[in-house]
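The complex is shown incomplete by one protein chain, all other protein chains being positioned as in the whole.
Chain lettering (A and B) follows the sequence in which the chains are written, and residue indices restart at 1 in each chain.
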Amino acid sequence: MRIVVFVKPVPEAETRLRPSADGARLDTDGVKWVLSGYDESAIEQALLLKEANAGSEVRAVTYGPSPRSEEVLRACLALGCTSAGWVEAPADLPPDVRLKVRALRQAAVRWPADLYLLGQQSLDTESGLLPLALAMALGVPGANGALDLAFDAARNELSFERSSEAGVEEWRLPSPSVIGLKQAKNDPRSAKLQNILKSRKMPIDRIPAVELPAAPEVTGNANRFRFELPPPRTGARLIEYAAPDEAAEKLVRVLREEAKVFP
Amino acid sequence: MPDFSLTEEQSSLREMARKFARTEMAPKAAECDRTPRFPEEVYRKAWELGLMNLNVPAEYGGSGLSALDQCLIVEELAYGCAGMTTSIIANCLALEPILLGGTEEQKRRFLPPFCAEYHLASFCLTEPAGGSDAGAISTRAKRHGDGYRLTGEKCFITNAPHASLYTVFATVDPELRHKGISAFVVPRSAPGVTPGKDEEKMGHRASSTSTVRFEEVEVPPSDRLGAEGDGFPIAMRTLDQTRTPIGALATGIAQAALDHAAAYSLKRHTFGKPISEHQAIQVKLADMATRVQASRLLTWSAAARIDRGEPGTLDSSIAKTFASDAAFAVADDAIQIHGGYGYMKEYPVEKLLRDAKLTQIYEGSNEIQRIVIARELLKRYA
Partner (left out) sequence: MSGPTLLLAETGPRGLQAASLETIGVARALAGEGPVVAVIFAGPSDTATAALAAAGADKVLCLRHPFLEEGRGAACAFVVAEIARELGVELLLVGGTPFGREVAGALATAWDALAATQVTEVRRTANGYSLKRPVFGGRASESLELAGPRVVLALRPNSFGGAPPTPRACAIEEHPVPTIPPALLPGTRVRVRPAESSAGPDLGTAPIVVAGGRGFKSPENFHLLEELAASLGAAAGASRAVTDAGWRPGSYQVGQTGRSVSPQLYIAVGISGAIQHLVGMMSSRVIVAINSDPNAPIFRVADYGIVGDLFAILPPLTKAIRTARGLPT
């Protein structure tokens, strides 16, 4: 089974978020770039499929600038991916999913797969648009929010669950498909020390930015003009009370009169 | 190294250890300290990820890291919990005598099982009657047929109740002092081996420490490391290798204390402003940061010297002594900055002081280290 996992470098969770000087974007100075949690799950899922289907290959692919792209790809190799691909792209693509689709379609054409896997959304911009936008562009079936993926080689089918308003749905999609993953069966594994050392010596296949064709053009312009932090939460106002009854009544009163969210 | 920058490989090793320390160790540190508890699940995970047998060369299945790489990892682990780190690196200490004194056959026999499966080993040198005076070992290795029978008691042995293998130092004749000592590999399963009960310790409470009794334990000659009488130099060379990581361990404690204190000083207000704006606090923080940085660089420099194959005794003793004294002082300052809260177990800094204390004592007390430093130093003037 050939699996391509698309991953995206995101600032590590502990990053102190700051707007840039022009107030339009995240200040990425000194930011450490890592795999996001959903991408870690996608890698875990791909490795589980690889272990369940002998002779499988897992290629991690990202797009973006250096060095963050290589850093996350090395992390994927250390986790057990068999190869890595990097589509060079500028750091600040406009917030238009079609531009990402264009970059990743290059990779999908160069490295055909039985499954194109992604995290269901990135942990920074959290748009969740990419899986279906990419599936439509590749002309293959797509689904997002999948849980616990399995591959039936005899029927060439992928099966998974996902939750919807209707309940828990069980799906089967023919391969190849594009799937956005919510969670694998396991918690994502950690890389072993020996594999981290080995991953440093593995090659990363690069698709230079110049190879990206200008066409097909997309219509319209998207532009991020502000990045801001919410006013800091100052911590809860604690309700003082002598007896539980008093706490209950005081809470009802503040929800109704002050917060105005009482139904 | 002269420019003190790390390679990408080293940065990624450090990153990995940092992540492990913060996600697997730190969240359990307070609980394991309080209970106390030996968190075997943490040690198993550390083993799975290759963090346990750092000094075992890759040809035997280990990580085969340089001394500097080991120090980078140990500092990060100690930041998460010094006690757990002591248990995680105990295998390095216990297996080093095999690396230094073992034949190729012995290395192939003893080392790969530790890399193929989770097993702990313990280094058995110290005895109740003589800690720092290693030449005064009284555990006897009586010749018996081709081999030996070991009888005696070792104490303060890290991981002893959980270990499956011991490297034991015993004498064929106490009269011979240093020259009578030999090193042996003894499996836990050998008849006559009895680890004692866990000791109640001041710090490093997530680690396990006990006595080990040997009563007429049969050891074949094939399990002796080196020639008869080689034990003392093997022990000393082992400690030369593992002393520098203790400096790194102390640096990790000190860095944690500094981080806690600095963050607290920004949050805590007195006299209408954060205490970080009071000069008395600033001076303390500056001294703490200076000590942390000096500890780290001394450790790196000692490790780099060892990695170049140069004699490391002087540098590693200096690094261990300075870093452990610094860790105690920095943890002390961190408590002082926290005031009354720092003395409370609810806050993490008092544990750091208790943990730091041991680094001044174990793997050669700082008094012994100073004797070593002075001796090495004076050789140059003689």
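Some points to look at:
What we mean here is this: a residue touches a chain if its C-beta (ideal position, glycine included) is under 8 Å from a C-beta of that chain, and two chains touch if they have at least 3 such contacts.
Because the structure is a prediction, the values reported are computed rather than measured.
Shown chains touched by the missing chain in the whole complex: A. Listed for chain A, the residues touching the missing chain in the whole complex are 13, 17, 26, 37, 95-98, 101, 123-137, 139-145, 159, 162-174, 177, 182-183, 218-230, 233, 235-239, 241, 244-245, 247-249, 251-252, 254-256, 259, 261-263.
Simple rule for what comes next: only the chains that are shown with their structure count from here on.
With centres set at the average Cα position, the gap from chain A to chain B is 40 Å.
Residue ranges on chain A touching chain B, taken from their complex, read 74, 78, 190-194, 196-197, 200.
On the side of chain B, the complex with chain A involves touching residues 8-9, 12-13, 16, 19-20, 48-51, 58, 63.
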